[in-house]
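For this view, one protein chain was removed and the others were kept in their places.
Labels run A, B and C following the written order; every chain starts at residue 1.
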Amino acid sequence: MNRDLSPKSQDLVDRVQAFFDQHITPNEARYEAEMHALRAAGNPWQVVPLIEELKPIARAAGLWNLFLPHPYKGEGGVSNLDYAPLCELMGRVIWSGEVFNCSAPDTGNMETIERYGTAAQKQAWLEPLLDGKIRSAFLMTEPAVASSDATNIECSIRREGDEYVINGRKWFSSGAGHPNCAIFIVMGKTDFEAARHEQQSMVLVPRDTAGVTVLRPLNVFGYDDAPHGHMEVLLENVRVPVENILLGEGRGFEIAQGRLGPGRIHHCMRSIGAAERALELMVDRLSTRIAFGKPLSAQSIWHERIAESRCMIDQARMLTMNAAHMMDTVGNKGAKQEIAMIKVVAPNVSCKVVDWAIQAYGAAGVSQDTWLAEMYAHQRTVRLVDGPDEVHRNAIAKIEIAKRTVARAAKSA
Amino acid sequence: MNRDLSPKSQDLVDRVQAFFDQHITPNEARYEAEMHALRAAGNPWQVVPLIEELKPIARAAGLWNLFLPHPYKGEGGVSNLDYAPLCELMGRVIWSGEVFNCSAPDTGNMETIERYGTAAQKQAWLEPLLDGKIRSAFLMTEPAVASSDATNIECSIRREGDEYVINGRKWFSSGAGHPNCAIFIVMGKTDFEAARHEQQSMVLVPRDTAGVTVLRPLNVFGYDDAPHGHMEVLLENVRVPVENILLGEGRGFEIAQGRLGPGRIHHCMRSIGAAERALELMVDRLSTRIAFGKPLSAQSIWHERIAESRCMIDQARMLTMNAAHMMDTVGNKGAKQEIAMIKVVAPNVSCKVVDWAIQAYGAAGVSQDTWLAEMYAHQRTVRLVDGPDEVHRNAIAKIEIAKRTVARAAKSA
Amino acid sequence: MNRDLSPKSQDLVDRVQAFFDQHITPNEARYEAEMHALRAAGNPWQVVPLIEELKPIARAAGLWNLFLPHPYKGEGGVSNLDYAPLCELMGRVIWSGEVFNCSAPDTGNMETIERYGTAAQKQAWLEPLLDGKIRSAFLMTEPAVASSDATNIECSIRREGDEYVINGRKWFSSGAGHPNCAIFIVMGKTDFEAARHEQQSMVLVPRDTAGVTVLRPLNVFGYDDAPHGHMEVLLENVRVPVENILLGEGRGFEIAQGRLGPGRIHHCMRSIGAAERALELMVDRLSTRIAFGKPLSAQSIWHERIAESRCMIDQARMLTMNAAHMMDTVGNKGAKQEIAMIKVVAPNVSCKVVDWAIQAYGAAGVSQDTWLAEMYAHQRTVRLVDGPDEVHRNAIAKIEIAKRTVARAAKSA
Partner (left out) sequence: MNRDLSPKSQDLVDRVQAFFDQHITPNEARYEAEMHALRAAGNPWQVVPLIEELKPIARAAGLWNLFLPHPYKGEGGVSNLDYAPLCELMGRVIWSGEVFNCSAPDTGNMETIERYGTAAQKQAWLEPLLDGKIRSAFLMTEPAVASSDATNIECSIRREGDEYVINGRKWFSSGAGHPNCAIFIVMGKTDFEAARHEQQSMVLVPRDTAGVTVLRPLNVFGYDDAPHGHMEVLLENVRVPVENILLGEGRGFEIAQGRLGPGRIHHCMRSIGAAERALELMVDRLSTRIAFGKPLSAQSIWHERIAESRCMIDQARMLTMNAAHMMDTVGNKGAKQEIAMIKVVAPNVSCKVVDWAIQAYGAAGVSQDTWLAEMYAHQRTVRLVDGPDEVHRNAIAKIEIAKRTVARAAKSA
């Protein structure tokens, strides 16, 4: 419907769509059933058989590790612009990304290690991650401070001889509940006295290191999101060798900045995929449900909402594709405003469309009988992760104000 | 802050507030712990000890069955206007209503039996309900049809000799999950050929009647709302004596209309209590959380939202108190527009304020560590139960259009 | 529809309504025609004959100077709560207030002189104002500074012997275009070095004083609002005797605060009257206009808007009546938050309802053939005068934050 995809992207879209038609969509009920069975048996924090069954099929189909921006051993090397439409497809089924080894936070973690890791770090952790044999978590947010301001972080990483000693409490560590989660990237402070953005460092912490305790899952509107989960993790005198640092002491903030861009494109395109599916579900329900003698779709209030949904979704998609294009052409830093814009727009659009779809479905919309309530909970959370809307709007505004300051100066010069 | 309460209402407010300060607020954590323990033990559909412990204390304090509009054996007899502020207080803690025997759907069911029931029906079901010994459910909504239009209902109530034979599938039957739930009021059709609003009847169906199967709980977002729950119930050739009918065949729609008004006042005032508490929580968080060097409350975007919250809450409260006053003075029918108005306004205000509070709390706001996400899920659902917003807005508009039609006719006459 | 009016207020409402039915509503076209004739003749800044014709009738009917809070020579003495519904009626026809000598800014100016003026000042200016023989203006806002922060004001009032010498540029001085406007209340600074809120003073400046130049009318969305107008006024070495000061040097800020409350009740109730009329017009149009084979009122999008309008208007009215009641019972200071709330809510509601009504009327809605576009322009401006929304929302939020700070302190004590 919108500006043309590149041939490469179109080909990937077609193949991923075909994979969905054959392996994902027909298995949505099976995934639910498997999770329900695990839960009924008392422990949902288990590998889901369906996922493991589909992974080799996806890899064999060449639909594996597509997120990787730089080619690595023959995989990846897809631009943000070409990869974005694949994320949209994956956004339609919440568990589908893992099938292609393209699920957060693994994607961001793999990219981080690929970009900043040593050869040893890559061999130890990147390789098994790329093979889908282990999973990972990113331990950033802390319950005690407003983590939207990364300089607030309090987790300490103190050097003692050849080791770092880590103490802190993290939460909303997504993925840390998965039984295969083997490695954490931990953000903390190696120097509380350094310049504001040079205090932070990132270290690799194997999950089975002594002193690591995964305390509990945090729920999201009642959902525990097992088996991945959003965990609270306690780090008490956790010791890792100094080789486990990424890039070097004081480079943590820099790494955090670098990993944000692509992750946001992925988040946002998945949000758009979710919104697109919600609109389909909304229209289907309204077209087939009768009240007061006519289908709900004959009510003009729903015409307004369907039309607004289409307008919002198409605009959000174009904005996100544009941000992807900017990242590919001028880099993450040059695309800073564009990335902040999509981070605000996409999940808000998705929340709005999903909420309208819930309203169209009535009580069924808030229940487990539709995909909607869980998706709402997820999209609502996207408005908070990686910084709440307010922080991104501030960033957008500051860039805009700066542009005008320059323009006024030029004019009066 | 607003128009003065009557002395009677003020006295009740003071006493309920004192009860909250002594017995409810300090026990919020205990309730959570008891539910958590039941859940961990594998069955949350149990009586919660705290509730049973507090009920006799509330009854002894004269804070029992206050919802009853007509005095019954010395209890109740409080006007809607005087009772409304008590609902606001109860709206602050989701489980508190039951402590005062003032929780839905029991209140509506007791009122219905008190108003329309025979002496035998009252003795059998009203008395134990008023004593808090049993609980009840109202089986109205059906998964197969748009139940916002009550004429869509498909459950059949067929007379066979001295019995009614009931067949149907109901869902979102709130309270039907509770172990003490002993009686259902079932809405169905005794005559599919009668005039549109005379097909429906209501019958009393003991839960343990053969043919009744409580299939499963429906979730609301990810919450099962145990131990009350919102259940799907299958009725297969369920037989009850003809004496179990309420008011008579074909009177179901009429009863349904009659019970709506007070229930909506209660819902709406609880929504306002929830919004008020969310605003308090929001302000507290913003005042004590530091980001980018200053408390969040110093950001003018939050000034806007706090101010909007206060404006919306105060207006919604006045609108609801006015509707209560209208019901007390001109009756439910005369207050039809006012009741529809609060049904739209109050839960929408509450959803908005709670959503802002979630945003103020960040990730904690969507988790189980605050009261907010669960309250959002609940308030979002209130926008659907007893008819979605759209149905009520249509009703409001039709009354408004009719008023002007009369006015134009008068003018041109 | 809402909480009952007092007998006194109901009587006044009935009488003002009767006056409208007889003298105002039937003359709306005549007012337009008279203004049109003046304009066509080249000078709209003239007395409108209709107004002068109706004034004595209103005074004879006892509907004169009703705004006066304290009885003065047998007139006035109506509480804010009782007066508010009269303002609502007057809000329906933009020029009607003057007929009852109840139009801004004269009402605020008369109140100010009545409350703070000397006997001589009262005789000179209050008496002819109360008789409707002269009109007045209030010179506060300045083009060069953000006047929402009154401490920004730059107009200087320098004492020289027995005179004050005034220099400044004011704008949006409403009413200063009227040929009968004889007296200005000027806000300026007598001491630029005093404490922040003690620098300001108010002086009475006859319009014909040397050095006063009424420069031009400011338009409001293309309307010049003749014959009253919103004028830009230049004050160059304007000299008045020191007796012309109100209350004393440095008391200007205090007076400004005192006059705000009642004026806002008036503004807000007029906004509500405007919104109520817009809703009537909207419903009438939608009921009688056919498109695509059915009246526009059969479209559910319009049901939503009509219903929202009714909900918003009723709530805004109750909020405003409550603020009036608070002012009457706890005083303007105690009602500070309530007054700020209505100042935000009422004109925003009115703008929204009028805007929907414009949409219902199509092109006619933006033209001179309906009352709507001019009313929109007026109501949009009310969101700016006496401080923009943002300033009031800040004030509301600060009070709310302060309340919680006290509550938290009490709890932890």
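Criterion: a contact is a pair of C-beta atoms (placed from the backbone, for glycine too) under 8 Å apart; a residue touches a chain by one contact, two chains touch by 3 or more.
Note that the structure is a prediction, hence the values are computed from the model and not measured.
When the omitted chain is restored, the residue from C:Glu32, C:Glu127, C:Glu254 or C:Glu390 that touches it is C:Glu390.
Taking the complete complex into account, C:Ser148 is the one of C:Gln17, C:Ser79, C:Ser148 or C:Thr405 that touches the chain left out. Seen across the whole complex, the unshown chain contacts chain A at 1-3, 279-280, 283-284, 286-287, 297, 300, 302-304, 306-308, 310-311, 314-316, 318-319, 322, 325, 337-338, 340-341, 344-345, 390, 392-398, 400-401, 404-405, 407-408. In the full complex, chain B makes contact with the omitted chain through residues 299-304. Interface residues of chain C with the unshown chain, by the touch rule above, are 42, 141, 143, 145-149, 152, 171-172, 218-224, 230, 289-292, 296, 299, 301, 358-359, 362-369, 373-374, 376-377, 380-381, 383-385, 388-390.
Keep this in mind: only the chains that are shown with their structure count from here on.
Among the chains, the centre nearest to the mean of all shown protein C-alpha atoms is found for B.
Between the CA-based centres of chain A and chain B the separation comes to 37 Å, rounded to the whole angstrom. If you average the Cα atoms of chain B and of chain C, the two centres end up 43 Å apart. For this pair, chain A with chain C, the centres built from the Cα atoms lie 52 Å apart. Within chain A, contacts with two or more other chains are made by residues 299, 301.
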